[in-house]
Structures are given as C-alpha cells and as structure tokens.
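Only a single protein chain was left out; the remaining protein chains are all shown in position.
Every chain is named by a letter (A, B and C) in the order it is written, and numbering of its residues begins at 1.
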Amino acid sequence: MAGLLDALQDLVAAYRILAEHGVIDAYGHVSLRSPENPERYFLARSLAPERVTRADLIEYDLDSRPSDDGGRESVLERFIHGEIYRARPEVQCVVHNHSPSVVPFSVTGVPMKALYHMAAFIGDGLPTFEIREVKQGSDLLIRDAFLGKALAQTLASKPAALMRGHGSVVVGENLPRAVGRSIYLEQSARMQMQALLLAGPGGKVTYFDEAEVQASVGRQDYVRAWPLWRDKALAKLRSEGK
Amino acid sequence: MAGLLDALQDLVAAYRILAEHGVIDAYGHVSLRSPENPERYFLARSLAPERVTRADLIEYDLDSRPSDDGGRESVLERFIHGEIYRARPEVQCVVHNHSPSVVPFSVTGVPMKALYHMAAFIGDGLPTFEIREVKQGSDLLIRDAFLGKALAQTLASKPAALMRGHGSVVVGENLPRAVGRSIYLEQSARMQMQALLLAGPGGKVTYFDEAEVQASVGRQDYVRAWPLWRDKALAKLRSEGK
Amino acid sequence: MAGLLDALQDLVAAYRILAEHGVIDAYGHVSLRSPENPERYFLARSLAPERVTRADLIEYDLDSRPSDDGGRESVLERFIHGEIYRARPEVQCVVHNHSPSVVPFSVTGVPMKALYHMAAFIGDGLPTFEIREVKQGSDLLIRDAFLGKALAQTLASKPAALMRGHGSVVVGENLPRAVGRSIYLEQSARMQMQALLLAGPGGKVTYFDEAEVQASVGRQDYVRAWPLWRDKALAKLRSEGK
Partner (left out) sequence: MAGLLDALQDLVAAYRILAEHGVIDAYGHVSLRSPENPERYFLARSLAPERVTRADLIEYDLDSRPSDDGGRESVLERFIHGEIYRARPEVQCVVHNHSPSVVPFSVTGVPMKALYHMAAFIGDGLPTFEIREVKQGSDLLIRDAFLGKALAQTLASKPAALMRGHGSVVVGENLPRAVGRSIYLEQSARMQMQALLLAGPGGKVTYFDEAEVQASVGRQDYVRAWPLWRDKALAKLRSEGK
C-alpha cells in the first residue's frame, strides 16, 4: 500500500514536472500502470496538469473504463494509455504531450534522429502516426479504442511516436524514463532543427550510429535528474497545502 | 446582475491571462459584448493589461462612445471592437494583440495555415488587413470608425485577421474561445515557421484538410484550460488586494 | 530639486526595466542628461544594472569627468554617453546595450528596417558603427573620447546605431522613449529575422514606407507602457528596502 501511495505521488509529481518544463501546457497527460495490477492504470481526471493532486487520479482497466470515477470527468483521450499498456506489457508509464518543437517534425517528412546523448533513444527510430490512414476528417483526437489501438500499432516497440499535427506519445519501462524522455525529446527537436539549418541543404549532420544508440538507450533513466525534479514538484505541492 | 459581474470578472481575467502568456505586453486589449445589451461592449480604459481591474472597465456603444467614462481615458483603438461587434452579431469577445510570431506572417505573403490541432481554426483562412488599401501614410493604428469598419470588412466571417506590421484581431462566440485562439495562434505561428524551415524550399508540410478543420473548429472552446487560466489570474488579482 | 529626484528615480527604474526585459544583462547602461544643467549627465557607477539605486548615480560633464565620484568606480564606456550628449542637444537619454537579436544584424550586411509599428523609428535608418574604421585591433569597447566621438558621428541624427560585434546605442528626447525604443528594437530584430526566413531568398517583406514612418515616429513615446514598467521596477526597489 505504501508502495502504491509512493507510486501515485510520483505520478502527481510527473504531471507537475512536465508542466514546469513546458512539455505539457493546460493539455497533455501522463499515466502509470498500477504497481498492484498490470491490467489497470492510473490517469488524472480531466484537469490542467499543474493542478493535479492524488485525489484527481482515477484507476482504469485496459479498456479505459474507470474502476470508480466518483463522478469525476475522464480524459477523452485515455484510450492512448489503455491501448499502449495492452500492447506493450513492459511499459509502465505513458506520456501524451503537445511539446512545441516536436509538432513541426510531425507535419514534415523530416525524421527525428539521435544527435544529443540525453535523447539517444530517438535513435531507435520514431514513427509518425498519421490519423488519416485510419480515419478521415477527424479532429485528430484519440477519441476511442479503435484510434488508440491504431496509435499503439504505429508505436509498435518504439520508445515514442509522433502524432501528426498533434504532438507525441512517449513511453518508458519506468516513470522517470518516460518523463525524462519527454523533456529531452523536446530539447533534441530544437537542436536538430538548428543543426539542419546550420548545416544547410546537403550539409552533413553527425547523428548517433547504431552502436552509440545501443550503448546509450538501456542505461538512460535520468536518475540524476529525477530526485531534483520530484523534490521540487512535491515541495510546491506541499506549499499549496495539498 | 450577478451574471454581469461574473462576465466582467472573466474579462478582467482575460486581460491578465493574455499578458501572462506573452500574447499582449503593455499594449493589446480584449473586450466583451455586454451580456445585458448586445448594442454595448466593455473594454478597459487605456492601461497596461496586467493592471486591469473591474474598476477599469468602461461600457461603450457600437459607435465606441463611452456610456460613462467617469473621466477615465479610452483606448484609442476601441473602434476595432465596436465595428466588429456591429458587423458580427454572433461574436461576444474580441482580442487585439501584437503577439510576436504572428507579425512576421503579416508582412510576408506567406499565409498562416492550420497544422496544429489546438489552432485548427486557422484553417478557416485568416485574411490580412493592409491598412494602405484604405489609408496611405498612417501610423497603422485603428484610430477611427472608418478604419474599424475597414478592418471588420477584411475580417468578414473569419475567426481572426492579421494586421500588417501591427498584430492581429481574434474573435470568438464566447470569451474563452477568443482567449484560447489568441494563445494558440501565437504557438501555431511559431510551429509553422519551424515546419517551413525544416521542410525547406519546395518541401512538403501536411496541413489540416477541410474535413479536419470542420471537425475541429466548432468544438474547440478551450474548456480544459480556461478554469486553470482564470483561477490563476483571479488568485493573483486577490493577492494584490483587488 | 524634487524634479531632479524624480528624474533620477526614473533613471534607476530604467536600469531595472531594461534588465527585466532582457535588453541588458550584467552589462549595459543608461544615462540621463541633467534636468538642471544640459552640460551634465547622470550614469550609474560600474555595477550590474539590476542592482542600481540612486546612491549609485554619478554626475559627469560632457568630457565624461565625474563631478564627484566619491571613490566609486566609473563605467569604462561612459564616453558613449558624454559624446552623444555633446553632439545631440535634443537628446535627453542614452541607452547602451548588447540586446541579443540586434548583434546578428550588426555583423551582417543586412540592414534593420521598420516592419513593426512599435519600432517604427527603425525606419529613420540605423547606421552600423564599425570600430575598425577608426581603430584597428581594438577590443571593441568605447574606451575614450576619441571612440565616443566617432560613434556619435556614425549615429549622426538617427535614433539608434548598431555597434558591430558589440550591441547598440539608442537615444531619445526623453527617457521613456529611449527605454521603449531599446525594448522594441530587440523585438523588431527578432521579427525581421523571422520575416526574412519566412519570405525566403528573393521573397517580399512589406516594410513601413516613408510616410508611415513619419506618421509614427514623432508620436511614439511608449506612454501607455511607461507607468507600468516604472511602477513595477520601483515596487521591486522598495521591496529590497532601498
């Protein structure tokens, strides 16, 4: 039980960390697979991320039905989370965000590549989800299980997928990894844009090679950053009397 | 009466939200059509946005004459508001701003297009107001009803219009919609600039298609963000003892 | 005397406003011609701008010799101020800064032009001071009256001059005008850069025409912004107990 409470506190911290870093604004969400039941996950009710507290977390099954929402409004796009947890047993945390430098990559044919060691995971190859391939004339939101499954299929075994004209989804085998990846995905997008402009048409950019990607990805859990991020977020939470 | 007071409190919050998001700096203004009389609107006196309180709001008729300004100085460009309310009966809120990433579009022939779902309304097509077409040698300000009418005519039935070398005007059928559109118009401008640079000359950028625009626009009222924005703005107001 | 004290308080506020807006960092300075003696000006001792108080202001003659420095260290580049006040009797305020978006213009052949109504003064034409034309192998600093005079000569009758690889100098017939121009010069530089990139090689950017510049420049004293900026700066000063 203490384990669960700690895990949920980490999830609350994750909402606030991502908001603080500009990865999510009033939109975006992060979920955690239940440490007590792999067929369940926790996600905050429909609420701006920087206001989330433990009382706002709702438990869902993998069909994204709440165990008990107590009248609280669920997030429309919760199917992103449920369907990824179903498809990826090793994933413990899912972040959906609109981080601003990633969107331009999502609408051009330019693939994100690994060029910064803090975001070496990009070297696994990030697919882009084009919703038109499964639904014409949508508002781009993942409104149901059908769209959630299609997104999970595009994501396949990768650490993240861009969503065209919308944002991205980032996953991790633990919560700090998914949060850290989300923060450095945004940074790496800015760096790649600048490198491409600096290099100019036909210019050379040195990306990570396959061996460098493999040497980096498994190890990178952002363990140096996580306690700092978490402590600041929870200190702020306490200062609000929550 | 309580309804009116709440509406005016929303308007005060709107000034502060737009300032907080960098959409307006010491300049820029937002107005609200009176919920009690569609031939009237409220706009703050000439004052920096982040200092606006309810006591600074002045009521105007559609000729932009104050009902009772109590000696307070009116905003020079109030005709933007009056003439748009006259021309667009469904509009309840008008924002005029100089948001920095929109200005570069206003001075080039590059049209803004919808590429980000939070600003899908851009897909309705945003006209650019070129003041020279109606007045040569101006200082670009909308100093009278004649210029206000010309701007309203350029805006026509659209959700926003760029103003060459000046900024933009953004409207909504309710206040959160106009505020949210102003915030995401700025973000979308940055994203489009970056997408165009990434894609390079002749490169492809995937914009929203007509069906996607239609599926998105009607629904988007920024209802998840609005309570967060409003609460933060009003908390700050209270902390100032106002 | 009250007039002098108020004017010096404005000067203190100007230091802090420019630091707050990122126009000056630990470097940069702003001076005021004495309201009591046009052959004198006030400038802060060598100190980071955001720490300046009235006790840090030193009076100089137009040769930039302190009336009484009381042992306080003078700013090395004070000759910028003295020589401009000598050459430009109508100028009451001089700002020297390193604002970051202006430097790139100073090192390329690309002229800044007026494209944003808040910085229409750029349309008067901003010269660039190339120190090499008067001194080879310098560290680019205006270390003496000779270099100050050369800079004033380049500035001639203009509202501002870029300094190659260094920053800029901005002047005004009153203090709010020089401060406001410095803030919007930086903004306009960013906008012009973006407009040029958006338009692409050979693309068209609509700049202010001569009549628009003339209609704008004389009027623009940033009177709506100044009280907000000043009040915030002085409130902060008081909160420091100074």
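Methods note: contacts are C-beta pairs under 8 Å (C-beta built on N, C-alpha and C of every residue); 3 or more make two chains touch, one makes a residue touch a chain.
These numbers were taken from a predicted model, which means no experiment stands behind them.
Put simply, the missing chain touches A, C once the whole complex is considered.
The residue from C:7, C:87, C:141 or C:234 that touches the chain not shown here is C:141.
Contact with the chain that does not appear here is found for just one residue of A:22, A:111 or A:227, A:227.
Mapped onto subunit A, contacts with the missing chain fall at residues 115-118, 120, 187, 190-192, 194-195, 197-200, 203-209, 211-212, 214-216, 219, 222, 224-225, 227-229.
Although one chain is not drawn, its touching partners on subunit C can still be listed: residues 25-27, 46-48, 50-51, 98, 100-101, 103-105, 107-110, 130, 132, 136-141, 164-166, 193, 196-197, 201.
To be clear about the criterion, only the chains that are shown with their structure count from here on.
Taking each chain's centre as the mean of its CA atoms, C is the chain most distant from subunit A.
Per-chain CA centroids place subunit B at a distance of 32 Å from subunit C. We define each chain's centre as the mean of its Cα atoms; on that basis subunit A and subunit C are separated by 45 Å. Touching of two or more other chains is recorded for no residue of subunit C.
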